[in-house]
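Let's turn to subunit A:
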Amino acid sequence: MSPQGQAMALKLDGAAGAAHVATVGRDVRETVGEIRVNDPRVRCTDVNVHYGDKHAIKNISLDVGKGEVLAMIGPSGCGKSTFLRCLNRMNDTVRECRVTGEILLDGEDINSRHIDVVPLRARVAMVFQKPNPFPKSIYENVAFGPRIHGLCESKADLDVVVESSLRKANLWDEVKDRLDDVGTGLSGGQQQRLCIARAIAIEPEVILMDEPCSALDPISTAKVEQLIEELRQQFSIVIVTHSMQQAARVSQRTAYFHMGDLIEVSETDRLFIKPRHQLTEDYITGRFG
Partner candidate 1 sequence: MKKAALALAVLSAVATAPVLAQSSRDYISIVGSSTVYPFATVVAEQFGKATKFKTPKIESTGSGGGIKLFCAGVGVQHPDITNASRAIKKSELEQCAANGVKEVVEVKIGYDGLSIAQSKAGKEMQLTRKEVFLALAKQVPNPDGTQTLVDNPYKTWKDVNAALPAIKIEVLGPPPTSGTRDAFVELVMDEGCDSFDFIKAMKKADKKAHKAACQTVREDGGYVEAGENDNLIVQKLEANPAALGIFGFSFLDQNRDKVRGLAIEGVQPEFETISNGSYPVSRPLFFYVKKAHVEVIPGMKEYLAEFISKKAMGDEGYLAERGLIPLPKDEYMSVSKGVTALDAMK
Partner candidate 2 sequence: MTQTPILLVLLLALTSAAYYFGCKRAFRVADGKIRKLHSLPGYYGLYVALWAALPALLILCAWLLFQGSIITRMVVSSLPDAIQQLGPDRLNLVVNDIRNLVSGNIVSGEPDAIMLAAADYYRGLLSVSRNMLFAIVLIVAGLSGWYGYSKIRAQHRARNGVESIINWLLVACSTVAILTTVGIVLSVLFESIRFFQSVPITEFLFGLEWSPQIALRADQAGSSGAFGAVPLFAGTLLITFIAMTVAVPIGLMSALYLAEYASARVRAIAKPLLEVLAGIPTVVYGFFAALTVAPFIRESGGFLGLDVASESALAAGLVMGMMIIPFVSSLSDDVINAVPQSLREGAYGMGATSSETIRRVIFPAALPGIVGAILLAVSRAIGETMIVVMAAGLASNLTANPLEAVTTVTVQIVTLLVGDQEFDSPKTLAAFALGLVLFVVTLALNFVALYIVRKYREQYD
């Protein structure tokens, strides 16, 4: 579980190793820590989000490396979910929400107005806080993505994709005999894994997880966490969590958000052992939040 082993994969970008200096606004705090990595999958620069008059995300720059799990923690309402939703443009579905800044996915700015959000979301899939399987059969839930994206040419192909996705999601053994049952009939943990299976069935590059375990019991949580660890081999994962233990368990890097600011981002061990910012320290030692 220790992220040490993966340290090599996260060669820190020397230039960005120092504190990133925020460019605008007096109320914007500077980020402490290493916001850049060497070989980023996603690179965000100066991202701002406004909900109407509310400035929800303030000038955040952050990288997501390949094959890493990046955890985002922070008190409720700090903007971590909002930021997450920027990465696959889910904020488009919210009226009145305005996102500015540059978000590069493999070097392509996905926050540009010209980008097509549909293939984008196929590359950056999302799993939500509350398990939200479609009111269809388990099979149909997993097959949904490949079907709409036209990934399979035959029923046989589809069967293979469904099975492999369910296997990857560690769910196959539990549901293989009842693929035609309604997805909503599963237990909470199974539902969430079903949602993850649904996401990986389309072979995304990045998986976004918005507090995926907050509605689950400890055993289900453990299963999902184990799953995350396995998935890291193939996907980049960004996970929002309000459980610091979980962040410590699953992630290689951790970012701490506070009131719309990215306060600190470091290797997970370092952040929890030696926080560099006072606010981070307050939070992880439980002084507020």
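Assume a contact is a pair of C-beta atoms (placed from the backbone, for glycine too) under 8 Å apart; a residue touches a chain by one contact, two chains touch by 3 or more; residues count from 1.
How were these candidates chosen? In short, all candidates are chains of the complex that A comes from, given by their letters.
These numbers were taken from a predicted model, which means no experiment stands behind them.
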item: Complex member in contact with subunit A (any copy), out of 1 or 2; value: 2
item: Candidate 2 contact footprint on subunit A (complex, rising order); value: 88, 90, 93, 95, 117-123, 125-128, 130, 132-136, 144-145, 147-149, 182, 184, 195, 198-199, 202, 208
